[in-house]
Structure formats: structure tokens, C-alpha cells
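Then we have subunit A:
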Amino acid sequence: MSLKVKDINEQTRWQDLHMGLHVYEPATSKTFDTGEWRTNTPVLDMEKCRQCLLCVPYCPDSSIPVKDGKRGEFDLGHCKGCGICVSACPFGAITMKEGK
Partner candidate 1 sequence: MAVKERMSGNEAVAYAMKQVNPDVMPAFPITPSTELPQFVANYIANGEMDTEFIPVESEHSAMSAAIGASAAGARTMTATSSAGLALMWEVIYVAASTRVPITMAVVNRALTGPLNINCEHSDSMGARDSGWLQIYAENNQEAYDNFLQAYRIAEHKDVMLPIMICQDGFITSHAVENIELIEDEKVKPFVGEYHPEHFLLNPRESMAVGAYAVSNYCMEAKKAHAEAMKNAKQVILDVAKEFAEISGREYGLFEEYKLEDADYAIVAIGSACGTAKDAIDKLREQGVKAGLLKVRVFRPFPAEEMVEALKNCKSIAIMDRCESYSSQGGPLGAELMAALFRGKSKAEAVNIVYGLSGRDIRVEDVEKIFADLADIAEHGVGNTSTGDVTSNGAGDTYRYLGLRE
Partner candidate 2 sequence: MSSLTEIRWHGRGGQGAKTAALLLADVAFSIGKYVQGFPEYGPERMGAPITAFNRISDTQIRVHSNIYDPDFVVVVDETLLHGVDVTNGLKKEGGILINTALSKEEIRPLLKGYEGAVYTIDAHDVCMKTLGKYFPNTPMLAAIVKVSGVMEPDVFLREMEASLKHKFAKKPEVLQGNMKALELALQEVC
């Protein structure tokens, strides 16, 4: 049994699924697109963003990447559009727009 999670889907034969439906790879959920759930999308105004990163810990979907002390653009492949980051931002740098 050497199938990787990326090769497993709901058509996979029983012989090829992992024993006990175990998974032997970390964080395979990253390959699942929850961005598709979104009806409203956060938009970051880089001009207003002071890089305080306060929005980061409040994101339930780990969709605000941080690198070199600075946040990047939203991970829209996973952001579900809850809008908490808008409330978390003290500088009004994030707004929600309708749709994806």
C-alpha cells in the first residue's frame, strides 16, 4: 500500500485505501479547497496595513500567511470569508467584498 493521499479519492478501490483509514502524511487538508465555500472575500489594503499581524491569530482557517515578519495576501484557496479579520484589524485595512 503506497498510495499517497493525493491519489486517493472516492473512487479508490478498497484494496488501495489505507488500513483503518489511517493517514501517514501531515496536514493533507491543505490540498482541500475550502475557498470554494466563500461568498464574501476579504480584501487587504496594503497602504493601510501596518503589519501589526493582529489579524493573523484570529483567522480560523490559517489563511493569513506570515513571512519575514510580514503578512502576505490571503490564502484564498482556504479562506472561507468569515470576516473576523476585518474586526481584528485596528487600522481598517481589511474590507469584505461580495462574492469570490
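As a working rule, contacts are C-beta pairs under 8 Å (C-beta built on N, C-alpha and C of every residue); 3 or more make two chains touch, one makes a residue touch a chain; residues count from 1.
Per the selection procedure, all candidates are chains of the complex that A comes from, given by their letters.
Model, not experiment: these values are computed from the prediction.
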In the complex, subunit A is touched by which of the candidates 1 or 2?
1
Within the complex, which stretch of subunit A touches candidate 1?
10, 12-15, 17, 19-27
